[in-house]
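Removed from the display is one protein chain of the complex; every other protein chain stays in position.
Lettered A, B, C, D and E in written order, each chain numbered from 1.
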Amino acid sequence: MATVPLLSYADASPEARAVFDDIKRVRGVDDVNNFWKALAHSPELLQSVWSQAQQVMKPGALDAMTKELIYIAVSAANGCEYCVHSHTAAARAKGMTDAQHSELLAVIGMASQTNALVNSLQVPVDEAFKK
Amino acid sequence: MATVPLLSYADASPEARAVFDDIKRVRGVDDVNNFWKALAHSPELLQSVWSQAQQVMKPGALDAMTKELIYIAVSAANGCEYCVHSHTAAARAKGMTDAQHSELLAVIGMASQTNALVNSLQVPVDEAFKK
Amino acid sequence: MATVPLLSYADASPEARAVFDDIKRVRGVDDVNNFWKALAHSPELLQSVWSQAQQVMKPGALDAMTKELIYIAVSAANGCEYCVHSHTAAARAKGMTDAQHSELLAVIGMASQTNALVNSLQVPVDEAFKK
Amino acid sequence: MATVPLLSYADASPEARAVFDDIKRVRGVDDVNNFWKALAHSPELLQSVWSQAQQVMKPGALDAMTKELIYIAVSAANGCEYCVHSHTAAARAKGMTDAQHSELLAVIGMASQTNALVNSLQVPVDEAFKK
Amino acid sequence: MATVPLLSYADASPEARAVFDDIKRVRGVDDVNNFWKALAHSPELLQSVWSQAQQVMKPGALDAMTKELIYIAVSAANGCEYCVHSHTAAARAKGMTDAQHSELLAVIGMASQTNALVNSLQVPVDEAFKK
Partner (left out) sequence: MATVPLLSYADASPEARAVFDDIKRVRGVDDVNNFWKALAHSPELLQSVWSQAQQVMKPGALDAMTKELIYIAVSAANGCEYCVHSHTAAARAKGMTDAQHSELLAVIGMASQTNALVNSLQVPVDEAFKK
């Protein structure tokens, strides 16, 4: 359970409801996810995060699925269970195949291993990277 | 400086030199990076990491540049300076544009923000993600 | 479940019981939280953590509620579910309002975002901060 | 050094310069910090982070100095050297005393210790926290 | 629940079954743990992790139990619930006593505390450590 009650549409403030309505419209869903219901206690934060999410995650120089893969990678490194679940679902909805998921996992695992080795060895940055 | 002396080719064991030779050949470079020189104290670990790196980072269901973006994301989340530098350089060498770099940063920042919000709120995983 | 059995008062050693008694007396509660029951396998560690907690968390140059906000921030960054729950409850008991909780979340989210951006960009420390 | 060149005012785009001008005006400084010069490669991200920073860090239900203490706590937990430096300087500028800094450190240290103990013990959340 | 279905022996591919058989044979168990069932979607990754695990965790210059203690320490620092559980069980199976477990916890707690203090203070590395 959350550290705040999840706010349903009925319980949310008019400002929060307006954001819920926008999420439902943009995503074509009947209800918003728990994340938004928890954020709804702070309509200002809810609005800010939703605006950012639309801006940041829209296709641009990187396609929408690649952005989801990056999101999963950060969320796994930060140990965020909810985020890993929601963005793995989002990546699948945007076309991530099982083979792509497997390769994503392999890269996340390898990066974590070498990050830890570098932190254990305190390897100095090569001059070549400092240009 | 590192917690071990960086081993140059001259100082490395025959087993480590063989890996150095392979890295230089595969990557078409004159010398290996500091990471490999630090790992060379353990030729077995050096060989294992190098084999994995080739296997994991080769193009497959995900292209080589996308894999580097994921590597950067994990390394930033784990706070590994060396890894962020070396894989940002690698991503650029594999074609990452400035616009792609900017969008990568935006996604890493947004994911880190929402990871922290979720961890602060302890949002329960939606039933919809459990199917 | 925990990696050790939670020790009830009945099962705890005399040394652990003495700490349990002190916690119940100081906090005016009928039973101690799970954290203390898990630590009770090591009465020395239990005593040390309890002594520190009283020393560190008492009002001083910072008031008790501000200390709880800082505790929540660290616990969220470290992804500790139990700690976020117990210190959010403690902060509320010490007067944290919903508006303060919302602002706490916004700062935790923003700090996490910029931490990740800085780690991705490896921004050098300004000379002005080095005085 | 950073993974991107730091952009001076002279080198920045008109959009980035407009944000630089706003930062200088609001903060009453002659030049912006390295963080903003690194972000300036992405004027959109620069603008977004600056807007958020003003919104989130302004005094509200929590005062400006308390927000800086929370920022330091998150940054220390995430191991962000730059952020710890810049927000320690900001906290001092907003009135943090040496005694407050010492107590902040003690709470950060204690929280990190108990976070790690809880993660090692996997203590289940008490029923009392679930109401 | 996992972000992928756990694959039982019946559902796994021939390549994954071969690794399952090897794990069961080497460990003398009737079934493999959930970790391997989740990894089985990628037989290549399953094989790679299993090979590494045998190579890395076998007794050498460090005995098998000490390696498990280190594994627990890393897993607690990274907040990996599953890993803390499985490697605490493994350490016990390899002879870890309750007294050793208590001392392990005390060191993990203390290290986490001083890590956070150092990150808050940004203590420069002593010259003596740079030799």
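List of remarks:
Everything below uses one rule, namely that contacts are C-beta pairs under 8 Å (C-beta built on N, C-alpha and C of every residue); 3 or more make two chains touch, one makes a residue touch a chain.
Being a predicted model, the structure only gives us computed values, none of them experimental.
The chain not shown here makes contact, within the complete complex, with A, B, C, D, E.
Per the touch definition above, the residue from A:Lys37, A:Lys67 or A:His85 contacting the chain not shown is A:His85. Taking the complete complex into account, residues 1, 44, 48, 52, 55, 130 of subunit C touch the chain not shown.
Seen across the whole complex, the unshown chain contacts subunit A at 72, 76-77, 79, 81, 84-85, 104-105, 108-117, 119-122. Residues of subunit E in contact with the chain left out of this view: 1-4, 6, 33-35, 38-39, 45, 49, 52-53, 55-57, 60-62, 66-67, 69-71, 73-78, 80-83, 85-89, 97, 99-100, 102-104, 106-126, 128-130.
The criterion applied here is as follows: only the chains that are shown with their structure count from here on.
Averaging Cα atoms per chain gives one point for each, and the point farthest from that of subunit D is the centre of E.
Each chain gets one centre point, the mean of its Cα atoms, and the points for subunit B and subunit C are 33 Å apart.
If you average the Cα atoms of subunit A and of subunit C, the two centres end up 26 Å apart.
The set of subunit B residues touching two or more other chains comprises 1, 52, 55, 76-77, 79, 81, 84-85, 88, 102, 104-106, 108-117, 119-122, 130.
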